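Below are the structure tokens for one structure; questions will follow.
Heads up, one of the protein chains got dropped from this complex, but the rest are sitting where they should.
Chain IDs A, B and C follow the sequence of writing; residue 1 opens each chain.
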Amino acid sequence: MSTVSMSVDLGGIEMRNPLNTASGTYGNGWQFEGFYDVGATLGAMTCKGVAAEPWDGNPAPRLAELPGSAIMNSVGLQNPGVRAFVDGHGAYLQGVRDRGCQVICQVVGHSIGEYVRAMELFEELAPFASGFEVNISCPNIARGGAAMGATCDGAAEVMRAVRPLTSRPVVVKMAPHDVAEIGRALEAEGADALSLINTIPGMAIDVRTRRSRLARATAGVSGPAVHAIAVRMVWECAQAVSIPICGIGGVATGADAAEMLLAGATAVAVGTANLYDPACAPRIASELGQWAQDQGVSDINELIGAFEC
Amino acid sequence: MSTVSMSVDLGGIEMRNPLNTASGTYGNGWQFEGFYDVGATLGAMTCKGVAAEPWDGNPAPRLAELPGSAIMNSVGLQNPGVRAFVDGHGAYLQGVRDRGCQVICQVVGHSIGEYVRAMELFEELAPFASGFEVNISCPNIARGGAAMGATCDGAAEVMRAVRPLTSRPVVVKMAPHDVAEIGRALEAEGADALSLINTIPGMAIDVRTRRSRLARATAGVSGPAVHAIAVRMVWECAQAVSIPICGIGGVATGADAAEMLLAGATAVAVGTANLYDPACAPRIASELGQWAQDQGVSDINELIGAFEC
Amino acid sequence: MRMSTRTSLHEFVVVSNELVAQETYRMVIDAPQLAARIVPGQFMNLSVPGDNSHVLRIPLSFKRADALAGTVELIYAVVGEGTRRLSQMRVGDGSSAVGPSGAGWWLPRSEGRALLVAGGVGLPPILAAAGMLADARVGFDVVVGARTQARLVYPDVDDVMRYGTPAAAGTGSAESYDPDRALVVTTDDGSAEGSPAAARSAADGMADLMGGRAYAQVYTCGPAAMMCGVARLARARGIACQASLERMMGCGFGACSCCNVALVRGGNALCCQDGPVFDAEEVVW
Partner (left out) sequence: MRMSTRTSLHEFVVVSNELVAQETYRMVIDAPQLAARIVPGQFMNLSVPGDNSHVLRIPLSFKRADALAGTVELIYAVVGEGTRRLSQMRVGDGSSAVGPSGAGWWLPRSEGRALLVAGGVGLPPILAAAGMLADARVGFDVVVGARTQARLVYPDVDDVMRYGTPAAAGTGSAESYDPDRALVVTTDDGSAEGSPAAARSAADGMADLMGGRAYAQVYTCGPAAMMCGVARLARARGIACQASLERMMGCGFGACSCCNVALVRGGNALCCQDGPVFDAEEVVW
């Protein structure tokens, strides 16, 4: 057992340890109860993106495996809408929170109006949410998502619209693009924290059929292959803003998580690794604690941004 | 043997087949003569970036291996300057060209003035060059390189300065960033072709020492892990411009090369794979020919941009 | 939210792993908890140690789970890198399986015979269904299709005739509950009959049987095109049809939404969580 104090503050979301989960790779938490006690293990968990009304998501196939420890997905935010989400998972999520794990609900929309409507519904119906993550970075939908978060103005506009609707912490999920500039714009609009990166758009073509291996032409790359790129972006963003960052991208080991912290992340979310190694989160948490101890610190916060260059 | 006509035209560089090599991963060609007959095998080869005067490059270590079939380098364009390059390799390169392989010389600089000076020297001293590749995308130097190619204006400025200095074809090597917009700007300034992508900036931190695993804080990621991202960028760029593209990024098999062609590339350059599989180029060339044949075309040009979506 | 039968992680050890038909292997794994809990039509998601460049697990149905012995029997085809490495696992090698996953077959909801239609490596879950039906004393007939004779997985194909018989239970000579069980074997190239003229699809075999007998329920697993044909035939006769679908799977336990199955009533189900077995009427083919 690590004797290091592991708790961190992700923009008002008080986490018992820096470990979070990446939206869309963690179901709504209960899928992992067979692997470990979610509420007792994580600092926070982030639910799948949910919109005001149900979304069907994209057609199949939504997934391809790539060489280089990577996958590509084009799920496109299939979700049942806020009401059904709360009805189906609210009680479980309240239980998770009661056990000490913060619950972050992710808000998605195709337009400013839809983001607003989803946030209003969440604010009203989801007392179990410790905070919200606004996803302006999904590369797999035609409107909203990455299309709105691609510029400082677009990102700021979403933030201006949703920020007044809740007093709970608002994290913004960013695309792997111009993270310093857009991060600053979001900070200026009152974001409490930033999380990055979302998947990197890629293409995988079946050269026999000349068609995409997925139903859409492009899809999002994730997994260990994107880790070094994600660490660099977290570092760039951390240089630019003073709000906390949740580092995401290819984290599969305690050392990967430690890199994120050193680069300036306050919390770290595990994504793709949850899929192929569903019991990885407790292992990563304990490896991270061991590393902090080996570094001779008494508080993990001493290691945030402690990269020396 | 493929009966398909394999020759392509990369903006005036007539290649007997679409296979090129990526600058910086191919020495100056002669290093591969022990593996295969360079002049008889490739459509073109691209030399290491060379400046007007010698550059030392970055300190060691310049290389780290990453999980996910990727490497990271920060060579920083170590080169002997145009004169020594021509003296040392000109005769060999003329021989390569005589054997039917086009020779592309890469031009680098820290400033507009340095690009101009290097291009002038090349134009004067390198009759063996079939064309030039202007590198505005090296992520591993403090001035010039990616710093100049990061915006449409910066890219256009370099191009305006060097374009008048030669009547031979000029290819521009682009960074993995805003490739549609910057590609259009370069086309407008008279680029004959574009090549992309250069490495993607990343970071690898040794979590024990809290320092970079390389001498610099960031370095460029390459190899199979970046392939899907590179294909997407080639496709985005091909939609935006009408000059030909050389597709680069994680190509290690004929199928990888075929994806680049389908996405809109006229030629394909092999990079990192040359390092760990030095005999890969002839294999990739023949796999590509076989694929074209299996696709039932008589001319490989029919497959360029033939992705169906 | 299904929290009752939780999917979890099981370390397993390879008991045997043998070539049983062209590019097709039978593997028995020792995984007692999994063997005790998995039910016919469910699947598991195996990792194969070695090549870290492929991270996703391999979803496999199973033929039979022996709760007493603690073993599960799988049949799989080598189609790519993952299954190729799986085929190289040796007796005693260990790895992990995520399971039991998804929802399995259900018994016919009305009285009458069942018709089982397997194509290729759709065979294991069909054999599991046969075992389930035999346990429930439901009569059934079987169609097994394959591309070529070399790909037919003997002796399993013949064995299915003995499911639920005293011979299978090892109790001597008493009568089967289902003495008229029929087995039809088809091959895409006719090689099972030794003649290209005998080339028939599993759906052809199914049509033949349906001509002679009434069925209350069809169970099918195989290539999508085959299952689509089977579902259409069943529908034309008004027979209920369960189909075990395949999708590329990210997780195999409902965490990633990568494995969608479009539904006739609109929206998508998840193959790994709501399936892999679906009512053929409910899915968009």
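Odds and ends about this structure:
Everything that follows uses one rule, which is that a residue touches a chain if its C-beta (ideal position, glycine included) is under 8 Å from a C-beta of that chain, and two chains touch if they have at least 3 such contacts.
Note that the coordinates shown come from a computational prediction; the quantities given were computed from them, not determined experimentally.
The chain we do not see here touches A, B, C in the full complex.
Residue-wise, the contact with the chain that is not shown comes from B:Val75, picked out of B:Leu19, B:Ala51 or B:Val75. By the touch definition given at the top, subunit C reaches the unshown chain through residues 50-54.
Residues of subunit A in contact with the chain left out of this view: 67-69, 224. Residues of subunit B that touch the chain left out of view are 24-27, 30-35, 48, 54, 56-65, 67-71, 73, 75, 78, 88-89, 92, 223-224, 272, 274-279.
Operating definition for what follows: only the chains that are shown with their structure count from here on.
Farthest from subunit B, judged by the mean position of CA atoms in each chain, is C. Taking each chain's centre as the mean of its C-alpha atoms, subunit A lies 35 Å from subunit B.
The set of subunit A residues that touch two or more partner chains comprises 67-70, 223-224. Taken residue by residue, subunit C touches two or more other chains at 52-53, whereas all remaining positions touch fewer.
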